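See structure below.
What you see is the complex with one protein chain gone and the rest in place.
Letters A, B and C mark the chains as written, and numbering starts fresh at 1 in each.
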Amino acid sequence: MSYGEGSPRPASGFELWSWFFMRISGLLLVFLVLGHLYIMHILNSVEIIDYNFVARRLANIGWRTYDWVMLALALFHGANGIRVIIDDYAHRPGWRTFWLTLLYVVTFILLVLGTVVLVTFPFPA
Amino acid sequence: MGLYRGYRGSQGQWAWMLHRLSGVGIMLFLMMHIVDTFLAGFGPQVYDHVMAIYRAPLFMVLEVVLVGGVVYHAVNGLRVIIIDFWPNALRWHKSLIVAEVIVFLVLFIPAAVIMLGRLFG
Amino acid sequence: MQVTLRIRRYNPEQDREPHWEEYRLEADPTDRVLDLLNRVKWEVDGTLAYRRSCAHGVCGSDAMIINGKARLACKTLVKELSQPITVEPMRGFRVKKDLIVDFTGFFAAYRSIKPYLINHDPEPERERLQSPHDRERFDDTTKCILCGCCTTSCPSFWANPDYVGPAAIVNAHRFIFDSRDQAADERLRILNSRDGVWRCRTIFNCTEACPRGIEVTRAIQEVKRAILLGQR
C-alpha cells in the first residue's frame, strides 16, 4: 500500500479527462466503427476487398477523413484503455515505465503509419 | 486472471472482464490493421497478398469473433456511459445488463449468419 | 443437519502456504456462519483465528469470503448457503493468520479522505440546522460500518491495491453531501486522482456485497459526477 497516513494524494485532473475522453470517444466510435464494420464486413467482405476496392474508396476525400478520424480516435481510445490496464497490473515501477513507454512508442508509430497511408495514398490519376 | 477465479461476483464483474478482453483484442487487431493498410502504400501486389491471408477460413472465423468483440464492446461501453451520465439508470442497472445482452444478440446473430454464410456458402 | 465447513487456513509461524481444512459439524439452518466458526474454535480447534465482536452485523469485524462472496459471517445463515460452506480470508488484503487480514491500508485509505466534518464557521449555540431533505441526501452512506466487504469484492481493487476502494469513497460521500460540511472540494480533489474514483469501473460487486445495503456504486457515481460537473 503506497499511501501515507492521512496524506492526500496528488490530483492532477488528468484521470478525469481521460475518463471523460473514453466516454466521448466511445460514443463517436460507436458510429464510426460500427459503420465501418457494417460496410466492410457485412455489405462487403474480405473476399471482395482488394487493392482496387480500397483505392476506389479512398478516392473520395470524405472517406479519407472518416477513416482518419476513426483511426485517431480508436488509437487514442485503445491506447488510453491499455494505459489504464497497465496501471492496474504492472505494479513494479520499472515494468510499469517499460510497458507505458512501449505503448506510447507503438501508438505513435502506428499513428504516423496510418496517417501516412491516408495522406499519401495515390489518388487515381 | 487467477485473481478473478472463484469470486462469485455480480454480472457486472463478467461484463467488465469481457469489456476489458474485447478492448485489448480490438486494440491488437487495430494495430495489425494499420500495418496492413500501410502496406497498401507499397502497391497492389503486396496488399492483395496480405488480403489473401485474411481470406483463409481460420481468419474468417476470427473475423466473426472480431465483429462480435467490437459489437459487445460497443454495447457494453454504451451501457457504462448510460450509467455514468444518467443517474436514474443506476436503479435499473440489472435490467440494463439484460437489455445489453439482447441488443448484442440482435446485432451480432444476423451479422454472424451473414458472414459465416459466406464461409460455408 | 450436518454441515461441512471448509476453511482456508494459514499460520505464519508454521505454514509456508495457506491450505484448506475441513470440519463436519451439527448445525441448525438458522445458525450463522459465525456460530459455526465459534463452534470450531471453542470445541474443536482453538487455534482458528478470526475477528468478531457484535455478532449481529453492526461492528464490521467479520468480513470474509463465504462461498465465493464477501459477507459478514454473523449475517450469513447456514440455510442461505450450499454445501460445503467455504470460508476464505478477504481478497486483495494481506493475510496475517487464518481469516485475519491486514487492515492497515484500508484504514489509511479511509483517513486519506478526511473522514470528519470540516466547518470553519463559529459554532452556534444550539444545533446547526439541516432540513430533513438535506439530511436524506447522505443518509445511505452514514450506515457504513467499515467492514470492508465492498473493497474486498472489487476486482479493480484486487488488481490494484493502491485504489482507495469503495469504502473510502462511501465515507467521503458521507461528508461531501453533508450540507454542514465545507471541505467537499478538498475531498473531491483527493478523489480526483489516479487511485481515486476513476479506478472504479462500475462493476457493482461492492453494492452486492455491502451488508448494510448501501448503494455503494451509486455513491461513487455521485462523487464522480460531483467532480465532473462541480455540483453536489
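By our rule, a contact is a pair of C-beta atoms (placed from the backbone, for glycine too) under 8 Å apart; a residue touches a chain by one contact, two chains touch by 3 or more.
Note that in this section contacts and distances are computed from a predicted model.
Choose one: "Monovalent cation/H+ antiporter subunit E", "Phosphoribosylformylglycinamidine synthase subunit PurS", "Succinate dehydrogenase flavoprotein subunit" or "Dihydroxyacetone kinase-like protein". The correct choice is the protein name in UniProt for the chain not shown.
Its record in UniProt gives the absent chain the protein name "Succinate dehydrogenase flavoprotein subunit".
Considering the entire complex, write down the shown chains that touch the omitted one.
The chain that is not shown touches these displayed chains: C.
In the full complex, which of C:Ile145, C:Ile169 or C:Val223 touches the chain missing from this view?
The single option touching the absent chain is C:Ile145.
Name every residue on chain C in touch with the hidden partner chain.
Residues of chain C in contact with the hidden chain: 11-14, 30, 32, 41-43, 45-47, 49-61, 75, 77, 96-98, 100, 103, 107, 111, 114-117, 119, 123, 125-132, 135, 138-139, 142-143, 145-146, 174-175, 178, 180-181, 213.
Throughout what follows, only the chains that are shown with their structure count from here on.
Which positions in chain A touch two or more other chains at once?
Expected reply: no residues.
Multi-chain contacts in chain B: which residues touch at least two other chains?
80, 84 - these are the residues of chain B that touch more than one other chain.
Touching residues of chain C toward chain A in the complex: what are they?
Listed in rising order, the residues are 104-105, 108-109, 111-112, 114, 156, 159-162, 164, 186, 189-196, 198, 224, 227-228.
Touching residues of chain A toward chain C in the complex: what are they?
Contact set of chain A toward chain C: 1-16, 18-20, 87-89, 91.
Spell out the residues on chain B that touch chain A in their complex, using ranges where they run on.
Spelled out, the residues of chain B in touch with chain A are 20, 23-24, 26-27, 30-31, 34-35, 37-38, 40-41, 43-44, 47-48, 51, 54-55, 59-60, 63, 67, 70-71, 74, 77-78, 80-81, 84-85, 111, 114-115, 118.
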